[in-house]
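Note that one protein chain of the assembly has been removed; the remaining protein chains are unaltered in position.
Chain naming follows the written order as A and B, and within any one chain the residues start at number 1.
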Amino acid sequence: MDLAELHATAERERARRKAIRVLCCTSSGCQASRSLELFHQLEAAVTATGQDEAVEVASVGCMGFCGQGPMVRVEPADLLFERVRPEQAAEIIAALAGEPCSVERGDPNHPFFARQVHVVRRNGGFIDPERIEEYIAAGGYEALYRVLHDFTPAEVIQEITRSGLRGRGGAGYPTGLKWATVAKSPGERKFVVCNGDEGDPGAFMDRSILESDPHLVLEGMAIAAYAVGAHEGYIFVRGEYPLAIQRLTRAINQARKLGLLGSQIFETAFDFKVEIRVGAGAFVCGEETALIASIEGRRSQPRPRPPYPAEKGLWGFPTLINNVETFANIAPIIEHGADWYASIGTEKSTGTKVFALTGKVRNTGLIEVPMGMTLREIVEDLGGGSPDGTPVKAVQTGGPSGGCIPARLFDTPVDYESLAAAGSIMGSGGMVVMDAHTSMVQIAQFYMAFCMDESCGKCVPCRVGTVQMYRLLSKVVAGAATPADLEQLEQLCRLVRETSLCGLGQSAPNPVLSTLRYFREEYEALLREEAAAGANGTP
Amino acid sequence: MSRITFATVWFGGCSGCHMSLLDLDTWLLDLASMVELVYGPLADRKTFPDGVDLTLVEGAIANLEHLELAREIRRKTRVLVALGDCAVTGNVTALRNLAGDPSGLLQQIYLERGDPPLAVPEAPGIVPRLIERVTPLHAVVPVDHFLPGCPPSAPRIRATLEALLAGAEPPEIGRFG
Partner (left out) sequence: MAARTLTIDGRLVSARAGESILEAARDAGIHIPTLCYLEGLSEMGACRLCLVEVTGSNRLLPACLTPVSEGMEVHTATERLREHRRAIVELLFAERNHVCAVCVASGNCELQNLAIRVGMTHVRYDYLNPVCAVDISHPQFGIDHNRCVLCARCVRACDEVEGVHTWDIAGRGVNARVITDLGVPWGEAESCTSCGKCLLACPTGAIFRRGTSVAELERDPKRIALIVASRQERW
């Protein structure tokens, strides 16, 4: 494969396309509401109405409006249909010929769509993720070609560094800096690992990217491998994502056949092979040292850092670990340049971030927005505000490692520093909107139950401290706790945060701390008086 | 100066801690000169008096009577000491927590394994009801000092009492068990 062939492939694909494309989302969200059946019904309806010449039905990835799924989009007319039942397939196809249609229509100019900026999700919902030709027709693998031919590894790293991209796995570590460390670390072998464990409850950003545009991630990994000097890569995907695994497997095979992965990519000396590793589903597997242990075939438990994986990772070799969304940003940065990327977002948090918007808002689903957009814009403009008029009280970001930000701080811009200052974190992209009926103590209890169940059990403060915190929270919820119990809860928060071995334990107290910070009165309202008078001195 | 009023209490324990106290032999005479024993297994009194200066509690909280008396004692005592592992940790007495809820346990002991099978004792006002889970003393009332050991040795009890009577901090705590 060379550039001319790549372009020829794209050309063939464009020529193959029919005048009208009916795009039916077959990602997990819509599949759960029978979109596969819908897809087949759409195809049957096209044939039945004799429109095979002009109309094709394509299975595409997530369009983001998953709460309204199944979604169908018609190109080039840019018609959007929501909550489509398989029985309505014929009606949609008939509508193409100008018949009236009663299927619920979406508005492509709705702020939910219009306010988004698509970098990593640019192909999501437009291409069939199981056909590499569609990715190539959308400009795919050109960035890899350019990197291999026009860039030295150091120049790639420089470009990524200049873009300001930070890791999307939660901590926001500068990606260029991490790549540079791996590139500099001496090692006979090096590895690139993509972290697709995505264990936060309610999060499905990475799943959506892997299901909707797997080649974007593969291309990002290949560029990274070239930059750091690696020839082997792993994608770690959680076992609960069978569709993502299936589409990735297919994507890897297709790329290998075309010489876009494997040996002598684009007829250069660069080799890169990728394997999929399926996780057993524990949240802690997503922690990078635990993930390494898991790929090595050991019990998936974190180990203390340093040494960081960038120096000593898989089997002791320098290893680059990045999140799915981080890798998905790479090809667009190479394509459009670091300056373009840095112009999106804020100075210290560049680019976009994908969030899974859920909870008490009218529009739920996946959104990709520029960094720096305020919580208010996200909740009110994109989310459409409260569905039933009950005032919105807070937004939870960062999942079990994050915190709740109260409505009065909704002008907080969504960037790494501002969220941290407000007592939460960016995290991987979970965003749950809560209204006045939500008990913040119960929210804290919910996340603590999660951490308690997911603690790997290696270190004492997290293993036992989370159980004790959970018990105290349950006591508060039951109205049985005293002020002394609340004090003990706060003491445990400090202990577990400061002494736990890995990020799970270190951040497990965050939901409690942030709800205590902003909603302390909800805790205090549930307390009862001390059972007996306090102790009082010596005789 | 009036003597310090002193009480000892025996909850869910084996009385070993009281035995250890009695092991103090002749020092008990010195103690008697410093304190007035106003309540306990070694004194003849039915109700816990008001305004006690110092109370030693042996044993874990295992039944309703323990629970109620512990609260009363706390109200009426200036300095409360948990004496021995049962009071400090629950110890052997709390092993029954592993067997689950107490009614099933009583069934097992009196009926299923009783030889001959007896009735589960039910005598409101005479036999106090077991509480769900045995707990140490400090889980139900605030405790001022802890004196672990099973039992704490006589010299350790003495050192603690001497310090408390002198208004000083008790010595370093000892070993559990």
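Everything below uses one rule, namely that contacts are C-beta pairs under 8 Å (C-beta built on N, C-alpha and C of every residue); 3 or more make two chains touch, one makes a residue touch a chain.
Here the structure is a predicted model, which is why all the values come from computation and not from measurement.
Within the full complex, the residue among B:Ile4, B:Leu31, B:Val92 or B:Ala159 touching the omitted chain is B:Val92. Of the listed positions A:Cys194, A:Cys459 or A:Leu473, the one in contact with the omitted chain in the full complex is A:Cys459. Listed by residue number, the positions of chain A touching the unshown chain are 282, 284, 299, 303-304, 452-461, 463-468, 471, 488, 491-492, 495, 498-501. Taking the whole complex into account, chain B touches the unshown chain at residues 82, 85, 88-92, 94-95, 97-98, 133, 135-136, 138-139, 143, 145-146, 148, 150, 172-177.
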